[in-house]
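I have placed the structure first, in the form of structure tokens, so that the comments after it can refer back to it.
Complex shown without one protein chain; remaining protein chains in place.
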Amino acid sequence: MERWAGINHQNLNLLIGLAIGLNLLALSTSRLPMLIRSMSAQGVILGVMPILMEPHADWRVLLVALATIGGKGLFIPGMLRRAMRAVRIDRELEPLIGFVPSLLLGAGGTIAAFALTPLLPLLAEHADSLLVPGALATVITGLILLIGRTEAVAQVCGYIILDNGIYLFGLLLIRAMPLMVEAGVLLDLTVGVFILGIIVDRIQRTFDSLDTRILTTLHE
Amino acid sequence: MTSLLLILVPSIAAALAAAWPDSRTRPWFLPGAGVIHCVLAWWLFCAPPTVEAGSWLGFDPLARAVLPVVSLLFLVCACYGVTYLRIRSERPNRIFITALLAVLGLLSAGLQARHLGLLWIFTEAVTLAAVPLLHFNGTPRAFEATWKYLLVGGTGIALSLLGSLCLGYASLYGGGDGQLTFMALMAQGGGLSRPWVLIAWVLLLVGYGTKMGLAPMHTCKPDAYGEAPVMVGAMLAGGVTSVAFTAILRVRAVVGAAGAGGVADHTLLAIGLFSILVAALFLLGTRDFKRMLAYSSVEHMGILTLGAALGRAGVAAALFHVWSNSLTKGALFLSAGNIRRAAGSQTMDAVRGMSVLTPRSAAIFVTGIFAVTACPPFGPFFSELKVLRAALETGHWAITAMFLGCLLLAFFGLSRVAFGIVDGRPHPAAKAGGTRFVETAGVIVPPLVLLALSLWLGLFTPRMVTEAWAAAVTQLYPN
Partner (left out) sequence: MKLLLDLILRIDCWLLLAPLLPGIINKVKAWVAGRRGPPVLQLYYDLARLWKKGVVMSTLASPAFVILPALTWVALLSAAMLMPLGPLGAGLTFRGDALVLLYLLALGRFCTVWAAMETGSAFEGMGTVREVSYAVLAEAALIAAVLSLSVQSGSIALATMLGPPLGAGAVLLAAGLFIILLAENCRVPFDDPNTHLELAMIHEAMVLDHSGPPLAAILHGASMKLLLFAVLLVQAVLPIGQLQPLAAAAVLAAGVLGVTVAVGLVESLWARFAFRRVPLLLTTAFLLCLFALLVAWKGGPA
């Protein structure tokens, strides 16, 4: 039992490391399909984690895992791909923050997250887990993508990566806090992106482009 | 049980409105639900129920101190909405009315939420429910405003969830048993882990501050208020911001119980003053009178935050200001909507001489501008006076001086735009426009009522209301 927990712990850290790698991939890619793919891979990885953390999985944990894999890993990326095909979006991204600067920013954020984590008080069972630095790094990545990409679909990807980071942090509380909080995350996230998707569609019909830089009529 | 009806009645009305076949009679659902909601809210206000300490939802003193005014504001906006939707009968109104009623239900739920996670869910839901409201006009400008609102608002809401989780971890680290009601968190008090509480405070302040529209997270507010139908603007400025403000007050109480109240007050003070300053500067530059109202809202959110930083007296004054600001801002929005409709534009460059074209709305608008810039004897004058007194009593001289300076700048900015559009001769084009806007009772009475309420609140602040604010302060500062 003890050993099983130890192996799981290492696997969990490995998965979080992979998720961080996907962060950097998402920051550095100049192709929209690649961005969506890395986001969806991250969703699947995140969905596997609760099962690893709770060996005696009850239905609530399984529900979270399934909803995450299905929602973040399959459904949302599928919708984004469909939107991308339907409106013939340019696959090359044009960034506001260049790829090299955003990659460096993301790496700096990741390093800072790892450096800051030891300063935070953590419960003994979380002390050598990468959950906290991984969550911080993912949140930072999401924010960089939100700010640094001009295209609506890419911004949606950034928002989902931001949410992934919050979900990673939420995993710390999966045992102690009611499932309600997590269900709320999934529900609202799905609805939110659904609405975002509709708006993306509308923007397209109105402007014939998904570049949010042309959304500059309203300013001071 | 009655407190649940506050949530259920608008929800059922929203469902019925969605199913109602006739779009000409559908708008009557708004005042119908509004009247029932208002009666319920004021009944609960007069006979407050006892709330169990561990309950997740309840009409507690803080909800009692804010909810009635939101309900009142909705009722007046709903009455205006019937006329407005008749004028705009070319737009489909099914989704609009459903979403507006849903917003009312979610606002009632958010104001009564006594659980950290529940509060977040309702705030998120309000954000999403407001999307179709902003989108009502269907113009490219409305799309742009909606997109910005979703992106900025969504990011804010995500950060507040992260903050909620951090607060949860603070409780877990301190040996908590997973109870996330504000009462339980406050009872845990010093047992909460201080670093996590501080992180949670920053994230929650940024997150709910975005919903409130505090600078520098206010960027989507002018666009959203500028492009939405006016009663939506009034509900956003008077209702949604109130929920976010009560959320900040509840979290502030937990942070205070954890022994970090001093830090929290300093950040509130800084962000409040910054908002007032930014709003005052932008008010001097804007030429669009609906966006001007948004900046004015940013300014007043700053005043609320400033009040919340000043201890018991300050919080009581801030709650007073929630009332006076909601009512006055509602009157301004609705009269501005009339002017906008009559003039066909909303910038100073294209609009002038409205005192000739729409004399009644222009009069209400100018009076409202004086009221909102804290001229006596309207509500905002007295509430801001109380904030000032609280600042002076706690010895914040420099802050008082800066606050007054910014108020003066805001007065210049607001009166500049207001008189710019009211004075002078009307544009020939606006005069000769095909269908003239008629100032019927349906569009004049609602803002007039709100203005009268603001005046009444300033001159004869009822004892019962003052007591409700005091009770809310006692809830937030138990010791």
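The letters A and B name the chains in turn, as written, and every chain counts its residues from 1.
Basically, a residue touches a chain if its C-beta (ideal position, glycine included) is under 8 Å from a C-beta of that chain, and two chains touch if they have at least 3 such contacts.
Just so it is clear, the structure is predicted and the values come from calculations on it, not from any experiment.
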item: Contacts of the hidden chain among displayed chains; value: A
item: For subunit A, residues in touch with the removed chain; value: 10, 13, 17, 24, 28, 30, 99-100, 103-104, 107, 111, 114, 128, 130
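Here is the rule we use: only the chains that are shown with their structure count from here on.
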item: Parts of subunit B lying in touch with subunit A, wherever the complex brings them together; value: 117-118, 120-121, 124-125, 128, 131, 135, 140-141, 143-148, 150-151, 154-155, 158, 161-162, 164-166, 168-169, 172-173, 176-178, 180, 193, 195-196, 199, 222-223, 226-227, 282, 285-286, 291
item: Residue ranges of subunit A in contact with subunit B within the complex; value: 119-123, 139, 143, 146, 152, 155, 159, 162-163, 165-166, 169-170, 172-173, 176-178, 180-181, 184-185, 188, 191-192, 195-196, 199, 202-203, 206-207, 212, 215, 217-218, 220
